[in-house]
Structure formats: structure tokens, C-alpha cells
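In this view, the complex is presented without one of its protein chains, the others remaining in place.
Up next, chain A:
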């Protein structure tokens, strides 16, 4: 009886397990402290030991203040010489720095666009920038597709944020700005900023910002929106979204205001303080870019922009996610198919080459045979001529011999005649 009871019990348990897989997930309450709430800490300490990496691309005209702003943001004098206005084209200059704050290491790469906006014909100005971003994606993709890969210590050079520096004309965007941002918005997170904002008064600034945003919206340019789905930061992020584009002023010089030394620009009519929120939006930019959303920027770059690039690239190469029957293709199958295709291609090429080789050999053979035959004919001909000549010469010789013989005979005949004649004379005399 117990036996059967136990078996019933067991089957009941089994039943539970079987039905489990068909039911929805349900949450359980814990009876005590398990300890997996330390998981985030473990993740954090792992990433701290690994170190962080962040890549910024600064796009803007020569002299607009890109380098100064970087120096001001990171409170460091990055070495850089002033660029000239007379470059032949646009080229990108990446520089990597190792920074440390408390125990956090940051590998910061700043990419500068040298020569942007200086040429008279700027139709191709956006191209080097797009190419650079694509190249970084390509490098990462290559690493990802390797057989033996080491993603955990791969130096990620993909651009996480593009700061687009808008010239403070006070009217609207420039045509070059619009064209460039449209080319970049699907590849990178863009934050537009108004550079050298101490040349625009408050009322003008308000109108300028509205005009810029409306132009971006009406032309379908997607700029980076600070995320509002995380409760902790939703309020500050949504209020910052309303202040875009940030009007910034950069400075590494310090001026005494009150009894403190602050970073500022000193004019005859006043002092513009970089970190004074009523003077400019520098503090907002720093807050958003570095202190609140840096990690989100990295995530967006990887999850959205990189994935888009990867998908396009792989589709180009002929990979698909579903075959014509809408069954999911596994990557392995695709690889196999590709490999077979490649091998058969190879074979075909080999065949072609062999065929060509054989043909060539045949041709050459035929040529050689032809030549041989000609030679042979010539030889025959010469032989015949030679024989002909020999015969003629023989004939002549025989003729000559004949003549000689005949001559000899005559000579002998003549001699004997002359010999017998004198005797006859003598005989006649004696009588």
C-alpha cells in the first residue's frame, strides 16, 4: 500500500513538473535572505576591474571650440595643436587617453574632424565621417565572427556619442549641418550643441533653439533622446530633453569671481562663467553626457546602431534569418551552404583552368607538328635537287671520259700511222 502511495506521490510530483512547463511563470516569495541581491555589486566590481571605455566624436567647423570643450568637460589639457583652415579634405583624428577618477579607469577616445566645413565644395564632407564610423563597426563585427575571439578584452572603438557643434548664427542650422546630421543619425547617437554660445543673448537663444529643433524634426533627423524609462532618472532626463540643443561655452582659463577662481571667459563687459547655469548649459551637458547617461549611450550604440549595421552587412553577404519556407535558418546551415557554394565555385574555376591548359597544349602541339612537316618537305626537296645535280654532273663526266677516250684512240692511231710511214720511205729508197 505504501509502495503504491509512494508511486502515486511520485507521479503527482512528475505531473507537477510536466504541467510546470506549460504554465506561466509565477513569482515566489522567499522564506529568508538568499543573497543574490549582491549580483549588481558583483557586476559592478567586475566592470570596475575591467575598466570602462568611451568614444566621443566631435563634428564641427575648424575653430568652433571642439578641443576646448573636451578639455573643459574632462578637466584635462589634452594635447592638440590648432588646425588650419586650408586642409584639402576632411579627415578624422582619433586620440586615446587613459583617465582615472577614484578607482574607476576610463579609456577615453576623442575623434576630431579636421578640416570640416572649410572647403568651398562641401558635398563630400560627410563621407569620411560615415566611413570612419562604419569601419569601427566592421572591426567589431570581424572580431565577433572570428572562431577564436576575445571580446572581453577587445578595445571597443565604436563611437558612442557624436557631439555636433552648431555655429551660433542665431538664425537656423546651416545647410551643411542638416545634410551631415541626416547621414549620421542612423549610425550614431547625436547630441547637437550650440558652440560659443556667449555670443547669443537669452531671447535670441530661445528662438534659435526652437528653430533648430523644428528644422531637425521637419527633416526627420533622429537625435539622441535621454532615456525616460528608468524611474531613477526619468524626471531629470525628460527635463533635459526640453533644453536641447545645449548652448555651451568652454574655457580652461580661470578668473577670480568673488573670492573663488572659476573657469570663465573675461570680457570688457563682464565675465562668462562656464559652470553658471544662467550663463550657459555646460553643466547640463556634463551631467547628461557623463554623470547620468554614459552607460545608456554605450548600450544604445551596441544594441541599436551596431545591430543595424550588422544586419545590413550580413544581409549584403547573403545571410538570411528565414529561408523561402519561412523556417528559421540556423547560422550553421547558412555557413554550410555558403561553404559548399564556395567549394563548388572553386572546383569550377579549377576545371576551367585545366581546360584552358589542355587547349593550349593541344594548340602548341598542332603548331609544332605543322612545323615538323614543313621541315620534312623542305628536306625532301633539297635531297631531290641534290640528286638531280649529281646525275647531271655524272653525265658530264661520262661525256668527258668518252671524249678523252676518243681522243686517246685517235692519238694512238695517229702515232702508229706516223711510225709506220717513215719505214715505208726507207724501204722505197733501198730499192
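Please note the rule applied: a residue touches a chain if its C-beta (ideal position, glycine included) is under 8 Å from a C-beta of that chain, and two chains touch if they have at least 3 such contacts; residues count from 1.
FYI, contacts and distances are computed from a predicted model.
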Practice task
Name the absent chain as its UniProt record does, using one of the following: "Septin-type G domain-containing protein", "Nicotinamide-nucleotide adenylyltransferase", "cysteine desulfurase" or "Carboxypeptidase O".
Solution key: "Septin-type G domain-containing protein"
Exercise for the section: Looking beyond the chains shown, say which of A:189, A:237, A:273 or A:293 touches the absent one. Expected result: A:273
Exercise for the section: Could you tell which one of A:161, A:195 or A:223 touches the chain left off the display? Expected result: A:195
Problem - Sole contact to the chain not displayed, among A:56, A:70 or A:173 - result: A:173
Handout entry: Positions on chain A contacted by the hidden chain, ascending
Key = 61-65, 82-86, 118-123, 125, 167-179, 195-196, 198-199, 201-202, 215, 218-219, 265-273, 278-279
